Structure formats: C-alpha cells, structure tokens
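Before we start, here is the structure in question, set down as structure tokens.
Of the protein chains in this complex, one is absent; all others appear in place.
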Amino acid sequence: MKPGKSTRIALLAYGIFTIAFLYLPLLSVGFASISKARYLTFPIKAYSTKWYGKALESASVHELIMTSLKLALIVTAISMVVGFFGALAFARYHWRYRTLFQKLIMLPIFFPQMVLGLALLMWFNSLGIIPTWKTAIVAHLVWIAPIATLIIAIRAYSFDPALEEAARDMGANTWTILREITLPLLMPGVISAGLFAFLLSWGNFPLSLFTTGADLTLPEWLYAKMVAGYSPLVPTLGIMSVVASFLLIMLAFSLRWLVRSVRDSRAAEN
Amino acid sequence: MTPDPILRLDGIVKRFGNFTALHGIDLDITEGEFLTIVGPSGSGKSTLIRLLVGMDEVTSGSIRLRGQEVQDTPANQRPTCMVFQSLALFPHMSVGQNIEFPLKIQGVTVSERKARALELLEMLRLPVSYYDKRITQCSGGEKQRVALARALAFDPEILFFDEPLSALDYRLRKTLEKELKDLHNRTGKTFVYITHSLEEAMVMSDRIAIMNEGRFVQIAVADEIYGAPVSRFVAEFMGEVNLFEVRGAQTTGLMAQDLQIHVNGNAADMGLGLDPGQVGTLMVRPEYVRFLPPGETADFIISGVMHADYALGSRIQYEVKVADGRLLTVEKLREDRFTGAPGDKVMLGFDAESAHLIHEGADGKI
Partner (left out) sequence: MEKSDSRLGFLSALPLGLVLVLSFLAPLLVIALFAVMPQKVFSLANTPDFSSFAVILSQGYYKSLLWSLGMAAVSTVMLFLICWPLAYGMAKVFNRFTLILTIAVVMTLFVSENIRLFGWVLTLMKGGLFEGYFRYFFGFGYDSPLYNVPVIIFGLVYVYFPFMLFPLAQGISMVPDDARQAAADLGASRWRILWEIDLPLAAPGIVVGSLLSFVLAAGAVAESKILGGQVVIAISDDIETAFTFGQNWPLGAALSLILIMIIGGLAIYGVSRVDLDAIMGRKR
C-alpha cells in the first residue's frame, strides 16, 4: 500500500522542480538588479552595483522604507496582542459564539484585498478621516490580525487545558494563569505570528493601495512603477525588500537556535 | 494424513534497515481453524500480520495461499482481509455503505449489495435500521460488528484480526470474544487473530502460537500451552506461575537450587526427572498448589509463612513467603479458602501430575 520507490522519487523530483519554479522569477529580478544597462536585456552584458548605490543614497527611497517599516512594526505589535487573545477565544475557551467568531475571522482572509482597501477608503471618508500611512495600519490589521490569530490558535489547540486548571487549583487567578501559564506556553506561536505579521505587512500592496493617502510604501511604489513606466530601481528595490525579509527570517531562525542551545547547555549543566 | 494447509509460511524474514523484526517464520494454518498469535508488544506479531495481509513486503521467504505464492501480491489483489485494530471504518460512509464497500469494488449490483448487507447485519445481530446510520453515531461494540460485517462481505479465504477488541471495556470484550468464536463456528472460515491478551486467545482459539522477539516459541492448543509450556517465557506469559530452578539429583531425581522442596519419592519415577547435574525449571500453576493440613501429604512439599491474600472475585490469591524469601502464589476457590491469618506457618504441596518440567534453567539455557 505504501507508495513504491519510483513514486517517491517522482514526487520528490516534482517537489524540487516546484521550489525551483517558485524562485525562478526572483532569480530574474536578481540578475536585473545588477545589470548595468538602463534597459534590461538578457544575457546581461555588464554587471554593476550602481543601482544599489543610487537606491541607498536616495532620500525618497529612505522615506519609502521608513514608511513601510513603521507600518509593519505597528501592525506586528497589535497583531500579536490581538491575535493572542483572539486565539484563546478561537481554540481554548468554550463559549457560546465561538463557532460564529471562528467563521467571522475567516471572512477577511477570503476577501479581495484591494476591494477591502477601497471599502476602508470610503469608510474613512464617511468618518471624515484623511488617509495617511496610519490609516493603512487599520487596513493591514483587518487581514493580518486574523492570520496571526490562526497561527497562534494552532498552538493553542495542542495546549492542555488541565495545565490552567492545575494552576487555578493551586490558587492562581485568571491574570496570573494567563501570565505564568498560558502566555509562556503559547509564546512560540505568538512569535511566529509576529514574524508572519511583519513580513506580510512589509510586502503587502493591495491593502495599502488606497489607504495610505499621500504616503507611499515600498510595495506601492514598486507596483506603480511596474504598471506605468519602468525604473531600473524596480529590480534593485525589489531585491532589497526580499533580502530584508529573508534576513529577518534567518535572524528569527538563528535566534531560536541560540535560545534552544543555551537552554540545552543549561539543562546539561544541571 | 493432515489436509493441505490453507496458508503456509516458509522462512519469513522481515528487516527494517538493520533491525530484524522476524527471523525466519514457519507456520502452517489449517483450513477452518481459529489460530491466535499471541505475543508481548514488540514481539513482531503486528509486523507478521501486515505481511500476511499484503500491506508490507517480506524481506525473504514465501507465503503460499492454497499452494500459490502470494508474498509479492499487493493487498488489494489477495483474497484475504483484515479487521484493523482501529477498525478503519470509513467515517464518511453509512453503516450500509461500509459493509457494501467490498461488494461495490467487486461490481455487485446495487440491489444484491443491499440484500447481502442486510443479511450480514442480521448475522451480526445489528438491527436492520442501522443500514443508514452514520458510523460516527455507532457505539464501540456496534462499530466492531460493522467492521466484522464489512470483512465478511468481502468473503475472504482467511480473515485476519489485528487486536480489534483491545480498545473496548472488559465486559464488552468478553461478550464479543464469545460472539467471535460463535461466528467462527457458524461461518466455518479460517480466522487468524493476533493479540497481546492471553485470555482472549484462550477463550477463542483452536490453536495458539506464542511469539517473542520475532520467533514462534510454541504453537499448540490452549491447554498444552497453559499446562506444558516449552520455556519459562511461555510459562510466565501465560499467567501466574510458580517456577523453581532445579537440578538433577541421584536419590530424589530432582533437587531445588535455592530452597528446600521435599520430594516424596523419586521425581524421575513421576516423569519429572533430570539427569544428575542437568538444570531445568519446575513449574506449577497457583491453582494446583494446596495448603496441606497436618497428616496430609503430596509429591512435592514446601514450608512457608502466609504473607498476604487478595480477593480475585471467584478465587482468592495467596502469597506465601518461603525459605529464600521469595513469594509463591497459591489460588483457591472461595469455598476452599485458607482459614488462618497472615504470619501463620503453612505447608504447601502439589502433585507431579499437575507440575511440569521445563528443560531450561533460569538463565534461559537448556
């Protein structure tokens, strides 16, 4: 009944091909970013890092990056807090409207993001709020907070409620339990949710498109340049944005590794 | 002449990497018998049944079904079928659809399928109204019966069982054991059952095969395995037992190694002798050990002090501390209970006909 060896190998090859396929366009962008020519054609004749230099010097690029960064950081912080409690309501507590709540959370994820942005634009307009990058925080949260909730919920499902009950049995009140038991146990989920939230916000453009007002995020700028008129800075900034994301992931993984090995060596000493 | 076996295993070896799970299994299964393979977990019994059903491939050796080699035939082309430990009922199908599944695969018409499914429901004493019931709404015992019905619908040459009763509570298990034995009688099919529970094996089987560390240790009828095990492992595996390490002696035929057993006469004359110097194990089941009142005697006599007693329902179990400090087990029916109290001196005795000599020392060496 188990798949034969040839099936396994074929599936493995298919998987490897898929990964290659997924990353192929990034390879093209990478090559384009180090091409010297202003108008790109392959094979690339001369390589240069001058576009990176230009990007790093440009004040407008700095502003783009700062806007994206501020936005992503605030979205991350709020998503982690909201997602933590949301996950408890989603997976841990048995309360009356739990299934309704679960389904409500899924809806924004299933929603066309650009339309969501437009709806918010009209909503802000009716409230008399002028959109800036701060209103985009709300737009990002509508989509990202539910995702953060789901990620933490996965962790919350594997969490034994008896642990909380034991703590209560020993006299802990709700807040103490939350602080001493629930939060530390869900922490890995909260951290990965934070990582997801940051990266999704950092790379998002359809939600920002109509909700940042006069401000521009990096993905918005890239989109604008791609659709109307090419700039040799597009591949360069694209790659910079991707590299920043990947560095953050690397950092997260190595921090996790560091924490684990410190913990292990401490355990070994004891 | 014995009839040709329905299934013959010849030198079955199964390796997982460097680990050898089965070391050359040989076995003949007779048509229509109820054979139970018993072993502790990790003995290789589950590995063996997976090979027999065709869910794993043998490393070497052959499996012949009515003389035909089938070891390379995949499960879906073998005319045998298994009742899984988890039962593996299809959760998205009704009771009726589950039972009809093998018939559907065989291309039986809808009306015939239904007729057969209803027949099987009746055979397994399930109400006909269960035909449309969801599997998830069935109780443990009902699921068990549906799984059996599904396997019988397949009409297999041999029906295999992989510990299907292990998840049920005690009483239900007892009922289903009897039902299964009854079903075996009614269908006349060959049943091969694996379990780690000896009780289950004893209740149902014609023959029991004891497995340990990837080998068969003993294959025999239940009484023989219980009363005349070939090794200390089998003796201990088959329930409470008192084992004495013994050595052949000139005058008495046997001499206990570490404690004083008084032999009334010569053990060799009673059929329990060993050559001088040879080691072995003398075995007696607790229910055959008697408390000897003054003046009464037995073939083998040991003195000790009553240590504790435990009520086992219809019987009472006693622990008696003997000379070397170990505890011997004695079991008596309530009506034959011991009347003294813990701390009393007692004399224990048993007769040669209820004892058995295992030609194996305490270290497992023969």
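Per-chain residue numbering starts at 1, and chain names A and B are given in the order in which the chains are listed.
What we mean here is this: a residue touches a chain if its C-beta (ideal position, glycine included) is under 8 Å from a C-beta of that chain, and two chains touch if they have at least 3 such contacts.
Note that the coordinates shown come from a computational prediction; the quantities given were computed from them, not determined experimentally.
Engineer: Taking the full complex into account, find the residue in B:Asn18, B:Asn76, B:Ser129 or B:Ser314 that is in contact with the omitted chain.
Structural biologist: Looking across B:Asn18, B:Asn76, B:Ser129 or B:Ser314, the contact with the absent chain belongs to B:Asn76.
Engineer: Give the residue, chosen from A:Met114, A:Ala167 or A:Ile191, that touches the chain omitted from the document.
Structural biologist: Of the listed residues, the one touching the omitted chain is A:Met114.
Engineer: Given the full complex, what residues of chain A touch the hidden partner chain?
Structural biologist: 1, 3, 7-8, 11-12, 14-15, 18-19, 22-29, 31-32, 40-43, 81-83, 85-86, 88-99, 101-116, 118-123, 125-126, 138-139, 141-142, 145-146, 149-150, 153-154, 157-158, 165, 174, 199-200, 202-206, 209-210, 219, 222-223, 226-227, 234-235, 238, 241-242, 245-246, 249
Engineer: Go through chain B and note every residue touching the omitted chain.
Structural biologist: For chain B, the residues touching the absent chain are 53-55, 74-78, 80-82, 84, 86-92, 101-102, 104-106, 150-151, 154.
Just so it is clear, only the chains that are shown with their structure count from here on.
Engineer: Between chain A and chain B, tell me the centre distance in angstrom, where each centre is the average of that chain's C-alpha atoms.
Structural biologist: Chain centres of chain A and chain B, defined by C-alpha means, are spaced 58 Å apart.
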